[in-house]
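Of the protein chains in this complex, all but one are displayed in their positions.
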Amino acid sequence: MSSFAIFTQIIFNGLMLGIQYSLIAVGFSLFFGVLDVINFAHGDIFMLGAYASLVLINLFGVLSASGSSYIFFLIMILLLSAIIVGTLGVSFERIVVKPVSKGPPLMSLVATLGLGIAIREAVRLFYPRGSETKRFPEILSKLLGNKSLEFGGVILRYDNLLIIGIGMVIILLLAFFINRTKMGVTIRAVAQDGEAAEMMGVNKNLIVDVTFFLGSALAAIAGLMNGIYYNSIIFGMGGMAGVIGFSAAVMGGLGNVYGAIIGGFLFAMTESLSAAFIPKGSEFMDVVAFGVVILFLVFRPHGILGEKTYERV
Amino acid sequence: MNKKSKFLDITKIVVIEILLFFLLLIFFKIESVLILFVAVALVVLVFIAFRIYKKQVQSILNLFALNRPVVLIILLILLILYPVLSPIIIPRGGTYWILILIQTGIYIITALGLNFQLGSAGMMNLATAAFYGVGAYTAGILSLKLGWPALITIPVAGIVAALAGLILFIPIYKTKGHYLALVTLAFGLMLVLAADNIEFLGGPQGLKNIPSINLFGYSFLSSLGGLHFYTNYYYFVLLLVIITVVIFHRLFNSWVGLTASYIRDDEPAAKGCGINSNFQKLLIFMFGNFFMGVAGAIYAHMIGFISPPNFQFTQSLLIVSIVIIGGMDNILGLIMGAFILVVLPEKLRVITEYRIMLYGILLIATLIFRPRGLLPFGPRKYESLLGFRKGGRSDVE
Partner (left out) sequence: MSNSKKRIFYTENIEMRFGGLYALRDISIDIFEDEILGIIGPNGSGKTTLFNVITGFYKPTAGNFYFMENSLNGKEPYEITERGISRTYQISRLCLNLTVLDNILIGTYFRQRTGYLSSLFDRKKLLKEVEEFKRRAIHLLEVFNPGIIDRLYEPVGALPQIDRRRVEICRAMIAIPKIILLDEPSAGMNPDETDELMKDIWKLKSEMENVTIVIIEHDMSVISAVSERVIVLNFGRKITEGTYEEVCNNKEVRESYLGKEFVYE
């Protein structure tokens, strides 16, 4: 492959992964911002998104539809799985996360860890033959065929390009929401200083609910994308995804949505580059990327866009 | 306290302990699932009865608390006799239970190491299984490829695990708690990846034929007085568990334990008292890791075969559960937690599939309803039994 082709492929892979990681990372950042809690169950929410989408696809017999109704179904799947998992996210927040967020941070860490495990195992035990890898249908191929965009030695599948496109749109919508809408600004306010916001009359509990809904919905969409991209899902997929999402959020600065997005793409690009240039790279790309995270922790622990906080003494 | 009532007390204690011991053996012996559930139901009933008959229960507990030397000596005798009595009372499968008890002992050592980090100092180590694995692989490689004897590989494995902790700790030296959680979590995942992909470590196949322990010519594979060779490991692990318990008990009842508690509960205040908390945390982290490495090494020699799936995150979760559910910074609670979380699922085969999910749910429930764990920890008494204080009581006790 020519260097142009390699370059484009790296960027493409980076974008593909970056969108997923960013969507998960945003959740971690937001949860930390509004509730001061690291939600280790968030990766498994990502997994729930993938499984919810699969269930919906099979439920609606989507694959047998065609044409414009097919597009309609696809959009419905996207929205429904986001809403369902978003709601689940809020329920988990109410039942587990918020009660433990009041105690020492250690407690919420372990409690959310336990929650994630419980969710993971529940899928493994109660989804029919849950311990096996499940095939995720290539739902976009039906729309676009197996066609690819080809130029200069590069081959990019149209369906993957569509995923990237939709992902970008979602991220832009998120940025708009966080920046321009009243709700978005309120969330940012609570994330920065919950007490002050409350004194201004903000209903903090409502904001926390909205935040968890939003974060979980985004992670669910990432799960759906992951399913389409890899054509398979497994009950344990949330483990690594959660750790990566958390790392990306840390790199970008916990509590900062833009930082989470940047962190997600940064992590993905590092993985993409390692896979391309390091021998046995695709096995070790996670290791290299985590190495970069460690470097960040050493030199800039508060992240790219994070602010240095001073311990209240 | 006259001699006659003292003698009566001691007799009561002996009787109760022997009774509990045989109940345990019978519990192991029962095969029928139905009888098992009846047994569990009975235990639950007993617990309820305890709440009603609080006074009597309290007096028994006081009895035990005031006569700790006797309690421990009887316990020791019973533990020593167990491998002898077990094959007699449980002719089939008795050996299996010895293995389970050994495994529980190994987990107790691991959990005590984690407890020092997490329960005493509030440091979140999510890579317990990975450090355990570092110890196991170190022992495996040193004995397999270099022929080193177990007496050397085991402590060396501990040291290597401690050093691994040092390396991991440096980048996050000055940061907050959740960064340690992230770094250890990532390390755990990385270790399994590395072990799977590095030929030197045996790859996905792992290491086979790791030599058993050979103590000055006596091979642990030989039968001990007609008993199964596991019995060798049983006494070995029992001894190490006792040593480990004494070590951490003494550390708890000393400046080390107090410093750790302060770092855990209020780190700025600790700094204000002159504690270099970052450095102390590093020491604590390394010290705890040492025991995880030792435990892993013992496992490697005993089973003779290790591979990446042995050291996955679910094992870390188990150890974390033992510490949190059993009782943070509470050795007795931890031991109880180990028995509940390791031995019980072995017996209640029905729930084995659901084991991991139950750990998760139990963790959540414990943290919401009983965050201090099964047994609340008692006040620190510097002059305490396993510190072998000389006879007589301190006047302030």
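Descriptive notes on the structure:
For reference, chains read A and B in written order, and residue numbers begin at 1 within each chain.
Just so we're on the same page, a residue touches a chain if its C-beta (ideal position, glycine included) is under 8 Å from a C-beta of that chain, and two chains touch if they have at least 3 such contacts.
A quick note: this is a predicted structure, and the numbers were derived from the prediction, not measured.
Shown as candidates are B:I60, B:L163, B:M190 or B:L258; the residue that touches the absent chain is B:L258.
The hidden chain makes contact, of the residues B:L101, B:A270, B:L317 or B:M336, with B:A270. The chain omitted from view is touched by exactly one of B:F305, B:F339, B:Y354 or B:Y382, namely B:Y382.
Although one chain is not displayed, its contacts with chain B can still be listed: residues 247, 250-251, 254-256, 258-259, 261-262, 265-266, 268-277, 283, 287, 379-383, 387-389, 396-397. Against the chain not shown here, chain A presents residues 307, 310-311, 313.
The rule is short, and it goes like this: only the chains that are shown with their structure count from here on.
One finds 37 Å separating the Cα centroids of chain A and chain B. Chain B contributes residues 118, 122, 124, 126, 171-172, 174-175, 177-179, 181-183, 185-186, 189-190, 193-194, 197, 268, 313, 317, 320, 324, 353-354, 356-357, 359-364, 367-368, 371 to its touches with chain A in the complex. By the touch criterion given at the top, residues 38, 96, 99-100, 103-107, 109-111, 113-118, 121-122, 125, 239-240, 243, 246-247, 250, 280, 283-284, 286-287, 290, 293-295, 297-298, 301, 311, 313 of chain A touch chain B in their complex.
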